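Note that one protein chain is taken out, while the other chains of the complex remain in position.
This part shows subunit A:
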Amino acid sequence: MTKTNFDDALKQQLDTLPEEKHPERDLWRGVALALENEADTSTAKPGWRSGWAAMAASVALIAMVSWYSLQQPSGPTEPSAITGEALVQALSQQHEQQKQALLVEYTDTPALADNWQQQLDELDDAAAAIKAALAEDPDNPALLRMLQNVYQQQITLIERVHAPKWQRI
């Protein structure tokens, strides 16, 4: 076999080399722990805490933007079976039940982030601020959507810190 054959064969082999390879063990947990330690030892670097604080702040910001945009008389509001304070109450009650059920489910499951409850509290604060605004304007659809969004973020937070993807495989 000639040199040319080898060059061609090598090129062909290189072209078909897979771009990806699956590691045999989960590597994320070690990375996550290192990042968590880094966040604990460094106050300058944004980490878990400020990440979630930023999310809560952005929720409040979006709420404000939605608030102002919906103050414009653009059209009729969506009809709903229940409205106003009753709707807020139903939404909150349903969410609280779902949240408590999840917390019970994950009682014995170690959380990936040790400050997740603080993050949960921050989202609670955001929900309380939106509910206070709703008390003034109970039928505002943008505020209702934002409340729903914050509640959904709490559920996602609880699920993700207790059952991250690498554990679901």
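Operating definition for what follows: contacts are C-beta pairs under 8 Å (C-beta built on N, C-alpha and C of every residue); 3 or more make two chains touch, one makes a residue touch a chain; residues count from 1.
Definition applied: contacts and distances are computed from a predicted model.
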Missing subunit (named according to UniProt) among the choices "RNA polymerase subunit sigma-24", "2Fe-2S iron-sulfur cluster-binding protein", "sn-glycerol-3-phosphate transport system permease protein UgpA" or "Acyl-CoA dehydrogenase family protein": "RNA polymerase subunit sigma-24"
Touching the absent chain when the full complex is considered, from A:L10, A:L103 or A:A128: A:L10
Contact residue for the chain not shown (choose from A:V31, A:L103 or A:A128): A:V31
For subunit A, the residues touching the chain missing from this view: 1-3, 5-6, 9-10, 13-14, 17-25, 27-28, 30-32, 34-35, 38, 45-48, 50-51, 54-55, 113, 160, 164-165
